[in-house]
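I have a structure I would like to understand better, so I am pasting it below and will then ask my questions one at a time.
Only one protein chain is missing from this complex, and each of the others stays in its spot.
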Amino acid sequence: MLLNPESAKPIYVQIAEWLEGEILSGNIREDERIYSQYQLAEMFNVNPATAAKGLNLLADNNIVYKKRGLGMFVSPQAREIVRKKRQNTVLKQLVFDLVCEAERLGVSADSLAEMIQEARDQLKGEN
Amino acid sequence: MFLTETNVLAVTCKQYLVKLKAVSFSGLVILQAVILVFWTGGMGMYGASNVLISLSVRNYSSDIVIIATMIWALALAIMQTKKQAKNMDFTLVSNRLTSCLSDIGILATISFLGALTSVFSGMLQRLLMYFALEHSTIINSSFKPPLAELALDVVAVALYIFLIAAGGYLFGMLLEISRLFAFLIPALILGLARGQNNYFTDFLGFYITETSLLLFAGKVLLTSALCFALSILIYNRMEVRR
Amino acid sequence: MSILLPFSIIIILAILAFWGYRVKSKGKKPLLPRTAQRSLFPIYCLLLFLASVVVYALPDESFVHPPAGNIKEISAEIYQLAGRIWPVNTPNQAIYENLSESYPLTAKELKLVVAGDYQDMIWIERQEANQGQIQVKSYVTSYLVEDYDITSQIKPPVLTWEDNTLLIKSPPKYTLKFVSFKNNFLTSQFKNPAGSKIGRTYFGKEAIHLVVPSETEVLTDYRNIVYLN
Partner (left out) sequence: MAIIECVNIGKIFQRNQALNNFSAFIEENKITGLIGRNGAGKTTLLKIIAGYLKPTSGEVKVFGHNPFNNLQVSANLIFIDEHMTFPESWHLEEIFDSIGLFYPNWNKELALRLLAYFSISPKQTHNSLSKGMRSTFHAIIGLAARSPLTIFDEPTTGMDAAVRKDFYRALLKDYVEHPRTILLSSHLLNEIENILEDILLIKNGTKCLHLPVTELKNYALGLRGKADALNQFLNGKEEFYRENFAPEQSFVVVKNDFSEAELRELKKAGISTAAVPTEDVCVYLTAQSKGGISDVFNRD
């Protein structure tokens, strides 16, 4: 995976999100050791300090924990935390943007809810 | 605080090795060979005659080769102070002192090798003349000089070349301060030589009238030490790789 | 001027030699291949060393010949004789004989004709014992070039004997060329002045010694004759 340098998100956030994705998809399991800052630096071709910052972001959210001298490990409740976090931040932001755009176009809250229901049906039908 | 420790002597030696490998002696070889091959007329000639016989004697010696070697060494000493040569030192580990010390080592080596080749070029000259001319016209005296004399020649010539190289090195350093010295120094020499008392000749006499090799060596080494010390003093204040 | 010219040539050559290797390095093609450039100096040093060995191994005989062969040293008598009338350059200067001939004399008179550029002395000695013949010897004192004796290369006069007439001619004028290797002037300051003095170079003297029977009358108009008795 290559990072997107054009993105508004800082590189370390992108790294943290990539790691979260790996945890969510189960590529890295609970209580498994996560990549070290040096491994990440080599993988993404970034400075180890940047990679460490990404890892610290995960540690701050208790997604990973430190074992002295052994490195960072995925915490048991990591997937749950990631899921919640995504809901809280990513989804909320998307909804905020959605509402802003709806206001600008003069779409009412009801029709907005209708549109959401339509989109869900469409997704189900495809499945 | 330093991760790598080093000292002046170690760096000087390494720089000396690198520089020695970089010095090109091909110019010197070609110079000496050209003089040997094309200067077949000898250094001088004299003759005598009466009604019956005219006698001519051609003289050969290594003096021309030695003088040419001195000029070559002078040019090399001046070049050694130029920016390009100095940048080579400061591309790798160096300070001004080690740069100058290794230069001195190089100049000493050049003096010795230059003296050795120019004195012994006389032997090659003898051999060439031996086969080029009729043997019967070669006068044996000093055709085979005693080895001790050759050794004396090598030492004395090496000292002379070293003295000239030291002067050239200082001159080159002064040139690095200001190009004006290119005119000032020759003007100074001419001025001293022209004056009421010829100071320049006195100055030369200080060396060329010395008959003891040991005292001569002392004078030469003292003078060159002075030249090099001055050069180092000048260089210590100079910026490099500008 | 004559000194300045070679000097300026040396200076130009030396500077060219020094710059030569710089100029060529600016361009892409070096003057000499790299390996040749590297090995040039060691090869040159080896060559100088070998040359020195060969020079010291060269046989001494191959140089200017010492007086031998056609000339020989003469008796003490002649030294004494010569010492009286022919002061030599140095007390121990050698006198050599480079020609010795004898001719039968049939008349009472000997005609002596000297031709060409011949100017040297003729000594005439009458001897009782010497009957019916004349004896001609040519003597020469050593010619030195830088202390080196080149007397052997001096040609004796040309003699012709016919009808009791002795014709003496000098040989055609000739040139002797020599080569001498000198100590380096630059280092002469350290050498014993006596040891490094330039050797003596001088011309020797020549004379003809003519021995005739005691009652023979010598007819000649040559002036440079000494009658020894």
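Residue numbering begins at 1 within each chain, and the chains themselves are lettered A, B and C in the order written.
Heads up, the rule we're going with is that a residue touches a chain if its C-beta (ideal position, glycine included) is under 8 Å from a C-beta of that chain, and two chains touch if they have at least 3 such contacts.
On a predicted model such as this, the values are computed, not experimentally measured, just so you know.
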> What residues on chain B make contact with the chain left out of this view?
Replying inline: 1-8, 11, 14, 17-18, 21-22, 24, 84, 87-88, 90-98, 236, 239-242
>> What does the interface between chain A and the hidden chain look like in terms of residue numbers?
In response: 3, 5-12, 38, 41-42, 44-50, 53, 96, 100, 104
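Note that in this section only the chains that are shown with their structure count from here on.
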> Centre to centre, by mean C-alpha position, how many angstrom separate chain A and chain C?
Replying inline: 111
> Using CA atom averages as chain centres, what separation in Å is found between chain A and chain B?
Replying inline: 76
>> Residues touching two or more other chains, restricted to chain B: which are they?
In response: none
> Within the complex, which stretch of chain C touches chain B?
Replying inline: 6-7, 10-11, 13-15, 17-21, 31-32, 37, 40-41, 44-45, 47-49, 51-52, 54-56, 58, 60, 62-65, 117, 119, 145-148, 154-155, 170-171, 173-187, 189-191, 199, 201, 203
> What residues of chain B sit close enough to touch chain C in their complex?
Replying inline: 24-35, 42-43, 48, 50-64, 66-69, 71-72, 75-76, 79, 116-117, 119-127, 129-130, 133, 135-145, 149, 152-153, 156-157, 160, 208-213, 216
